[in-house]
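Missing here: one protein chain of the complex. Every other protein chain is in place.
Every chain is named by a letter (A, B and C) in the order it is written, and numbering of its residues begins at 1.
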């Protein structure tokens, strides 16, 4: 029986990957396995960037955002020819067990790979969008939310000083989770998300009345995936409410930063479940999901290709 | 039917109380109720420090730790005579509904009060110790954990530079939750908690070997409630391992600081459930608990007087 | 002799204004004066938004960015008619001494005002651009720099993970101070500022070589005032170096946030010198400058209308 196991980060990176790598190394050794790193996602798998990992490699990384082994998207992995190559690279290192951190696309690719070759994998949801079906939580979300919070707190200071409207654009192409939770927890005045149809004119009267009653600023938190561009929304504030408006695009600051305790602990637990799945061998090729009933293994079919709905309880609070 | 509702913070304050106050005001108005603040816990209740609250009172408080309405412990509330006085104060303002944030002692006192007088209450667990039975989470824990994390991250820098052992003492008189989670998420070398018997000598050989293998520092996270004083543990490191040792007592920094997103969101949800309980009137005089099955109302008997056990899954990781 | 004194924030707000307001109130009382706040800049001066200030108004504001009395730009104050109105407002409150926080434009307007009416002022440089002639430091710069630092530190995590180039745009229309110091202190790979001509092609060979030697990401810090738009610079990285590039515009986050110790202390000292100037009455109508020889009073002519040069020692390090 092979006693080698590897970990890969695939797709957009998140804060929390490094704590996951650290626990992967520690828990692999604890179980008598030799851990390996696959660098730079499936690209590195294809090209054989695979290195044995030890305690020294993961010393001091808990405080760093991103992933020390890199992450990437890979077009080549979509082609059989390159998956064949990837498999040979794993064979060279005698590895047949993989832990994969990523999102839908990454899971789908890995599943295809496992159908074709003798490898077992366990997948961990990692994306700041929190848009993966069947799991309530994906690694990186809590850190991203706290980075957004810090920015909104800072902008509120200057917004209230200068009588301006601020449009703060968060990540989230199809999923408004980050924007919605940030709205609820920062007390912003407006929140626009892709899941909910909106009509800005609907807010005009409300906001005008507030301005008359002494309100001096507005903060709008907007998911990048909404219909209108942030600049258009700023324009609307200027034209319809006659208040100077500015846009802040938080961008990739949301992926970095020292992981929060919550993300560190979830990284720890996700890895624990993922390795248990592979070493007990009866729940492999599944996704470790954090559900309302705790951690559960879900099949790829249960996870991939389904559109996650935002929690209706949260939407109700909008 | 009375349409007045009041909120009280009782016992040790936590970060997250202010977001709870903000949502209390907003959600009360949304339901057609007039919100009131009771200042400085049961002491203020007895003395009639009760004021109507409005939106202005809670503007800009989301970012502040502690509670803007104060909190306190009260000996007087243990006596019937003063509870009588407290009830009269509530009558003056025509208030018969109370939301209470606090811990076991506060809940017990309020329950007694509700047995004697015509008031209804709903209780929200709020204590950084996370030691309240029947709820997985108490308000303020996540912020406290992140403050500890920041301190441990900073101390690790200097510990590794100077070849020292650091004893970091967290809050937690009977409950090692803060210390244990901080240990797991900060990768410290030693964790001592009241729930688990330990023998320092047991670690001596392990640590000596690590020193021989190049380790240059130790970080020990210790709950204030363990048998030995932090200074004694420092002494042990100096005597047995011949490494200079220092103690840092985090103390009340753990109660303050800008609430994390998680605590802001939990504050929001706790208050939501608490107000719903009082206004639907069928689950009053209960505690809003966050359980493995989501939010649930528990009777005072189910909550108070039971000793919470630490999650065995977490202890197993120690 | 009149014993009333007022303070105004004018132009773009900065973090550090609130500590200045706090010390203004305290030090005015200490000198036997009644402090007043003029709200929302010269607009509030014209419209009479002038209120007496006391200790309670400034309690707890040290930790807040922006200015609790608002700030604004004013077109009207450029016209004699409105300055006349402003003067009458001051007369109503028996105020003939003003402390003004702002930049060149604000100083110029105030100087005109003082030439026409019997008022004395003392000006404090406050702008995150640090572009005011004759002073080495303007209030707010240190906080802005640390906010930029936090963002760059976070982005570096994700940049190194994902093999990308990041263009980080800082404030600074005519002045590259923020960008240059951020570059030097964050170890970024490229810095573009308005003061220094550049040719991107000049960097191409250097960066290509670095990529060959294993470099996996670039961070470019760019002042908003440089010739090319950030998006063009991103395009250049994609086209010429074949590396995916992203833009982050830090925007108004740079104006907010809890003031650093340095800005709190400078606020304290600036206000001290400003009030001393007005109460000793011999250095009024001047600007408090922090020069290489310490704090000095400079005339408006020495300050306004001159273009500040970046420290050549800093530029040499570029």
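Heads up, the rule we're going with is that a residue touches a chain if its C-beta (ideal position, glycine included) is under 8 Å from a C-beta of that chain, and two chains touch if they have at least 3 such contacts.
None of these values were measured; they are calculated from a predicted model.
Undergrad: Of C:114, C:134, C:200 or C:265, which sits in contact with the chain we cannot see?
TA: Of these options, the touching residue for the absent chain is C:265.
Undergrad: For the chain left out of this view, which of B:2, B:80 or B:163 touches it?
TA: Only one listed residue reaches the unshown chain, and that is B:163.
Undergrad: Go through chain C and note every residue touching the omitted chain.
TA: Counting over the whole complex, chain C touches the hidden chain at residues 19, 22, 60, 62-63, 142, 145-146, 148-149, 153, 156, 160, 181-182, 184-187, 258, 260-262, 264-265, 268, 292-294, 317.
Undergrad: Touching the missing chain, which residues of chain B?
TA: Here the touching residues of chain B are 9, 12-13, 15, 17, 40, 64-68, 70-72, 147, 150-151, 153-163, 166, 216, 246-253, 255-257.
By our rule, only the chains that are shown with their structure count from here on.
Undergrad: Tell me the shape of the graph of touching chains, choosing from line, ring, star, complete and other.
TA: Chain contacts: open path, no cycle.
Undergrad: Going by C-alpha centroids, which chain is farthest from chain C? Tell me that one.
TA: Taking each chain's C-alpha mean as its centre, the farthest from chain C is B.
Undergrad: Which two chains have the greatest number of C-beta pairs in contact?
TA: After tallying contacts for each pair, the winner is A-C.
Undergrad: Express in whole angstrom the distance between the two chain centres, defined as the mean CA positions of chain A and chain B.
TA: So the centroids are 29 Å from each other.
Undergrad: Counting only Cα atoms for the centres, state how far chain A is from chain C in Å.
TA: 36
Undergrad: At what distance in angstrom does the C-alpha mean of chain C lie from that of chain B?
TA: One centre to the other, that is 40 Å.
Undergrad: Where in chain A do residues touch two or more of the other chains?
TA: 153, 156, 160 - these are the residues of chain A that touch more than one other chain.
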